[in-house]
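A protein chain is absent from this complex, but the other protein chains hold their places.
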Amino acid sequence: MKNEICELIYNREIAKSTFEMAFRSENMAAAALPGQFVHLKVNEGLYPLLRRPISIHRIDKSSGVVAIIYHIMGQGTEELSKKQSGYIDVMGPLGNGFPIIEGKKCAVVGGGIGTAPLLEVAKNLSDCDAYLGFRNCTYKVEEFEKSCNKVYVTTEDGSVGYKGYITEQLEKYISEYDIVYTCGPKVMMKKVVDICASNNVECYISIEERMGCGIGACLVCACKIKEENGDWHYKKACKDGPVFNAKEVLFDA
Amino acid sequence: MKNEICELIYNREIAKSTFEMAFRSENMAAAALPGQFVHLKVNEGLYPLLRRPISIHRIDKSSGVVAIIYHIMGQGTEELSKKQSGYIDVMGPLGNGFPIIEGKKCAVVGGGIGTAPLLEVAKNLSDCDAYLGFRNCTYKVEEFEKSCNKVYVTTEDGSVGYKGYITEQLEKYISEYDIVYTCGPKVMMKKVVDICASNNVECYISIEERMGCGIGACLVCACKIKEENGDWHYKKACKDGPVFNAKEVLFDA
Amino acid sequence: MLNLEVNIGGLRLKNPVMTASGTYGFGKEYSEYYDLSQLGAVVVKGLTLKPREGNKAPRIAETPAGMLNSVGLQNPGVEAFLEHELPFLRKYNTPVIANIAGNTVEEYCQMAEKLGSQVDAIELNISCPNVKEGGVAFGTKCDSVYNITKNVKQFCKVPLIVKLSPNVTDIVEIALSAEEAGADSLSLINTLLGMAIDINSRKPILANVVGGLSGPAVKPVAVRMVYQVAKAVNIPIIGMGGISSWQDAVEFILAGADAVAVGTYNFVNPAAPIEIIEGIKKYMDKNCYKNLSDFKGKIQAC
Partner (left out) sequence: MLNLEVNIGGLRLKNPVMTASGTYGFGKEYSEYYDLSQLGAVVVKGLTLKPREGNKAPRIAETPAGMLNSVGLQNPGVEAFLEHELPFLRKYNTPVIANIAGNTVEEYCQMAEKLGSQVDAIELNISCPNVKEGGVAFGTKCDSVYNITKNVKQFCKVPLIVKLSPNVTDIVEIALSAEEAGADSLSLINTLLGMAIDINSRKPILANVVGGLSGPAVKPVAVRMVYQVAKAVNIPIIGMGGISSWQDAVEFILAGADAVAVGTYNFVNPAAPIEIIEGIKKYMDKNCYKNLSDFKGKIQAC
């Protein structure tokens, strides 16, 4: 494995402060699994110093292209958004990815930027619905429509789709599903996990922890994982995750 | 006074690792004197942290444009060279500038990038020759030819003009001059100062010291200045200089 | 109505933003960029009893997100300050704080005496890493911090601020010694001792070999020290070290600082102190804080 200096294909704003970036890497496109992430150096130089982890949104194996979607949160993502052309230093694909389990009725449940990694999950499942929650502006809904049976959209202000939270929609139809895949804000994921638990639906969640190395060497990305015997210990979000079975995750941290 | 966010007009390589940059500022162009400098923020963000001092090369009062020439030395000038368009944060004009004394026979003597601030001196003098020393590639010689009587050029490898050091040329004709203005590497300036002293020619030199604030507040840019009574004390290169009468400067530091 | 006023051990400031000693000369230069009356206070360049030339150049080196300086207290001496520099600052409606450094306790006392009540407060610099004779030596041992503070306090007619060095094992015990000895306020941090080498010339970049590290790089150390000291003492704290934005200033206030000072960043953005005052106002407005005390030290440690 290596970090690769990849050619930037595009980097454009697809919604307010939300960007889609695509870069070329035959190797990464060939190896990437849904739910894995890349670790990006947002610019040259020492500021910001650390890489930023961003989930893989789209994998085009035929053309060797990987795309990501990111929201401007601070200095790192801001710098990233300024890049117009040239090359970008990428480590990846990293992490474990979502387990793609066939022959089941599935749903992907995403909130905001957390919808990004779910597109590849949906594409790889033959029987999948999508639940996409946004604050006000939506993006990539049409992509999900291509790969899913049904797509439910909510916005907090009701400007698109249903008004309210996406978990309210999920709650209505939860009994239809065998497996739920989710990614989004912590509060949303907790709710999704609860809904699944109450309905005995298997649930996989993608966890966001602040990261250093991104590959398992520094131990800063600790998340509490339950053991069979009720004990817990810290696992690495970057290497053991970011995807975990919801049953294992202790949310208290 | 204020630091000004100035529109970049161009920023182009005029010789190997040497760039000319022009930006628009009515105020600076109106106020600037030959030999003054600007203090530039080379990019946004904290790396590099400090501004970089660069001499004013050309002042176009009618169009409100100021130009500088800089050589890539390290991180700061490297970053500066990457700027293609947009705006640049400039403090200036700063420092005292060369005293323009009319009715005298003058010479400007520059070495490498030290030729840059001398063009405006030459333009403002009615009777001036130019001595321009370069390592191998020359630039802006034709500009000096427009404003000077005679222009002597040397390169260390003899590729353009005379082969050797510019001080060898100056030595030949020094007796012709009343005043010499010089800027360039320390070794060269020392030699020029010696030649002038031996020939009783008045000499003004522009000193390069590492700078912090650029305006006289931090005292990091100390240079030793002799007093009448033989004593010396530290003056500020940024505010009391960068130009000093060669008689005053103690080169030992 | 927003109220940014703060009382620093008897010294009343209209807002909590001051300039850090040694980065602001005697105010003249920055007065060309804005009206100094807007500032919470001006802290002037470190003064000594007699004029000092300071160290040889180069005196500055840039480091990642920081800088080293080895000015070495170049200054005209306390008398020339009173005669030639103070009158200019007095034209503005902002308190003037004199930063003083000496070779002996007696020198410090003499300076405090000479300054009398011509300045609004005195900041005791016992933490300058750039002078051999004294400076930092006074600031790294509890008993000497206690001793010098106690002595100077007797001669000090105005609030006495003790400026602490970060180059110590235990900042809290040093702070407590200063408090116990009668300091009216503490300021921290001074610079961290650092060094940089030019690998081509194989020489230290600073002629003085070592120098003081300042700028954003040191901010985490400064915030930690302010936090630790604020929990331990009952006198006001002036926080500094790497402040480059109003966000940084708020971070220090949340850590427990009553006021803040901007140093190195003046060189980058001459208007920084003013922009920081404006930013703090907006932050307070947005969060419905009326006074600084509404958020000072109010972090929720998990």
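Each chain gets a letter, A, B and C, in the order it is written, and its residues are counted from 1.
Quick note on the criterion: a residue touches a chain if its C-beta (ideal position, glycine included) is under 8 Å from a C-beta of that chain, and two chains touch if they have at least 3 such contacts.
All figures in this text were calculated on a predicted structure; none of them were measured in a lab.
Considering the intact complex, the chain excluded from display touches A, B, C.
Interface note: of C:192, C:260 or C:292, the residue touching the hidden chain in the full complex is C:192. From the set A:66, A:80, A:189 or A:221, the residue in touch with the chain omitted from the display is A:221, counting the whole complex. Note that of C:28, C:56 or C:281, the residue touching the chain absent from this view is C:56. The residue from A:78, A:209 or A:248 that touches the chain not shown here is A:209.
Chain C residues in contact with the hidden partner, per the touch definition given at the top, are 56, 61, 63-66, 68, 140-141, 167-170, 192-197, 199, 202-204, 207, 209-210, 213, 215-221, 223-224, 227, 242, 247, 250-251, 254-255, 283, 295, 298-302.
For chain B, the residues touching the absent chain in the complete assembly are 46-47. Residues of chain A in touch with the missing chain: 1-3, 41, 46-51, 76, 91, 209-223, 233-234, 239, 253.
Keep in mind that, in the parts below, only the chains that are shown with their structure count from here on.
Centroid distances built from C-alpha atoms place B farthest away from chain A. The centroid of the Cα atoms in chain A and the matching centroid in chain B are 55 Å apart.
The mean-CA centres of chain A and chain C are about 46 angstrom from one another, to the nearest whole unit.
Chain B and chain C have Cα centroids lying 35 Å from one another.
Those residues of chain B in touch with two or more other chains are numbered 46-47. Multi-chain contact residues, meaning those touching two or more other chains, occur in chain C at positions 64-65.
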